[in-house]
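Worksheet: the structure to be examined is printed underneath.
For chain A:
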Amino acid sequence: MMIPVHYYLVLAAVIFAIGVAGVILRRNLIVVLMSIELMLNAVNLTFVAFARAHGQMEGQVIVFFVMTVAAAEAVVGLAIVIALSRHRRTLDPEQMHLLRG
Partner candidate 1 sequence: MQTGASGTPLEALGLIPAIPLAAALVNVFWGRQLGRRAAGGIACAAVAGSFLLSAYAAVRVADAGALRDVLFVWLDSGSLKVDVALAVDRLSALMLLVITGIGFLIHVYSVGYMAHDDGVARYFAYLNLFIFFMTLLVMADNLVLLFVGWEGVGLCSFLLIGFWYQENVNAIAGNKAFIVNRIGDFGFLLGVLLLFWEMSGQGIPSLDFSVLERNAHLLAPAKLTLITLLLFAGATGKSAQIPLYVWLPDAMQGPTPVSALIHAATMVTAGVYMTARLHFLFSSAPFTLTLIAWIGALTALVAATIALAQNDIKRVLAYSTVSQLGYMFVAVGVGAFSAAIFHLFTHAFFKACLFLSAGSVIHGLRGEQDMLKMGGLKRYFPVTYWTFLAAALAISGAPLTAGFFSKDLILWQAFASARGSFGLWLVGWITAGLTALYMFRQFFLVFHGEARAPAELRGQIHESPPVMTLPLVVLALGSVVAGWLGAPHYLGGGVWESWLAPVFGARPAAAHEPLSEELWLVALTVAIAALGVWAAYIGCVRSTRGFEVSEPAALRALYRLLARKYYVDEAYDVALVQPLTRFSSWLAASFDPGLIDGAVNAVAGGFWAASVRWRRLQSGYVQHYLFAFLLGALIVLSYFTLG
Partner candidate 2 sequence: MFSGDLTLLIFLPAAGALLVLALPRRATGALFKVAFLFAALTFLWALKILWKFEPGLATIQLVDRARWIPAYGIDYFVAVDGINLFLVLLTAFLVPLAILASWTIAERVKEFLFFMLVLETGMIGTLVALDLFLFYVFWELMLIPMYFIIGMWGGPRRVYAAVKFVLYTMSGSLLMLVAIIYLAVRHAELTQSLSFDLFRIQALSLPFEEQLWLFAAFALSFAIKVPLFPLHTWLPDAHVEAPTAGSVILAGVLLKMGTYGLLRFAIPLFPEVTLALKPALIALAVVGVVYGALVAMMQADLKRLVAYSSVSHLGLVVLGLFALNQDGIQGALYQMLNHGLSTGALFLLVGMIYERTHTRMIADYGGLWKPLPVFSACFLVITFSSVALPGLNGFVGEFLILLGAFRAVPFWTALAATGVILGPVYMLWMYRRVFFGPQGRSAGHALADLNRREIAILAPIIALVFFLGIYPDPLLRRMRPAVDAVVQQIEGKRPPALFDSDQARESAR
């Protein structure tokens, strides 16, 4: 028998939640970026599951785009981290609050 699609959905949701928690909680920017990747992967899982359920290739194609975007974001994110590290030898986002109020 097939695994019902919402099993995958729940799994994806859990992974997404873990990613969200990581983004909010981790105090190392690189790990935060990784958590974002986790979130995007959870979305990918959802897409693929739905593609399977609908029997359409579209969902899988979208995953391709998401991966591209995720890669691009990772690159830019890391570049920003590097740029930031030139000003401050730390990766802790909590050390960065020049801008507030």
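As a selection rule, all candidates are chains of the complex that A comes from, given by their letters.
As a working rule, a contact is a pair of C-beta atoms (placed from the backbone, for glycine too) under 8 Å apart; a residue touches a chain by one contact, two chains touch by 3 or more; residues count from 1.
Here the structure is a predicted model, which means the values were calculated and not measured.
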For chain A, as assembled in this complex, the candidate in touch from 1 or 2: 1
List of chain A residues in touch with candidate 1 within their complex: 20, 23-25, 27, 93-94, 96-101
